[in-house]
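Every protein chain but one is kept in place in this view of the complex.
Entry: subunit A
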Amino acid sequence: MKPILSVKDLQVVFSGFKALKGVTLEVGDREIVTIIGPNGAGKSTLLDAIVSKSPVAAGKVYFQGKNITNKNPYEIARMGIGRKFQNPNVYNELTVFENLLLSLKGDHGIFDSITAKLTKKKRDKIIDVLEIIGLLNYAATPVASLSHGQKQWVEIGMVIAQDPTLVLLDEPTAGMTPEETHATGEIIKSLAQNHSVVAIEHDMEFVKQIAERIIVLHQGEKLAEGSVQEIQNNPQVIEVYLGREKIDVDVAART
C-alpha cells in the first residue's frame, strides 16, 4: 500500500542547533501514528516541518506522492493536511460557529469568500462537527469565554471541519480531565475511519487508547518504532522516556 505521507531523512536546523537530525517515517491510509518522546525531542518541530511552519534544511516530505517540502503553508493545507497546534490556536474574537465556518473546505479565494453563502450543506456540516465536539450549545459563544479544554475541542473541531486527508494533532488532550481525554480519544478513533492521523502525546493511557503504531523521538532522531507492546518493552525507550515518565507519575501521585 502506498503511504499517504512519507518523510525522508528530514533535517531542521535552528540557528546552528539541529532540532531534527534526519527523521524518516511513513503514514499509511487511515492509520493512526502516535509520536512520543521527551521534551525537546523534536516532536512539534517534525509537524512544523511537514506543514512548512519551520523551514526544512535537508530531506524531503511527500504527501500522496507529491513533494511538498517547504511549500507555502496554505498550499499544503489545500492539498489536504490539517494541523492542530499545541496551545489551542483558535480565534478568540470569533464565535465557535465562525471558527468552524472559516475552517470548512472550499471558498478559500478572495472572490469565493465575498460571494460565499451559508448553504444548508455547510450549516449541517458545522452542526455535525459541533455535535462531535460537544459544543452545540456554544455555537454563538465567542471562543474567548470558553475553558481551556473547550478551546482544545474547538481546534479539534476546526480540523474535522477542514476534512483533511491527513490530520496532524499536537497534544490534543493537554489540559483536559481524564474523562475529556478519553472522549477526545474516541473522537480521534472515529476520525481515523476516514482520515490518516499523526498525534503527538504525553499521556501514555491516551496513547494506549488510540495508538496503532508508535514512533519514539529522542534528541531529534527516531529512537524506536512499533506497536504499543513493542515500545513498552523496548529497553532503550524505557531508559530515555517511559522510565522517566513513570518517575514523573510517581512524583505527581505523591504531591
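The rule is short, and it goes like this: contacts are C-beta pairs under 8 Å (C-beta built on N, C-alpha and C of every residue); 3 or more make two chains touch, one makes a residue touch a chain; residues count from 1.
The definition used in the following text is that contacts and distances are computed from a predicted model.
Asker: Which choice in "YCII-related domain-containing protein", "YdbS-like PH domain-containing protein", "Urea ABC transporter, permease protein UrtC" or "diacylglycerol O-acyltransferase" gives the name that UniProt lists for the one chain left out?
Answerer: Record says "Urea ABC transporter, permease protein UrtC".
Asker: Among A:116, A:183 or A:238, which residue is in contact with the omitted chain in the full complex?
Answerer: Answering carefully, the residue with contact to the hidden chain is A:116.
Asker: Please pick, from A:34, A:54, A:103 or A:181, the residue that touches the omitted chain in the full complex.
Answerer: Selected residue, touching the omitted chain: A:103.
Asker: Can you list where subunit A touches the absent chain?
Answerer: These residues touch the chain not displayed: 51, 53, 72-74, 77-78, 82-83, 85, 89-95, 97-98, 101-103, 105, 107-108, 110, 113-118, 123, 126-127, 130, 136-137, 139-140, 158, 162.
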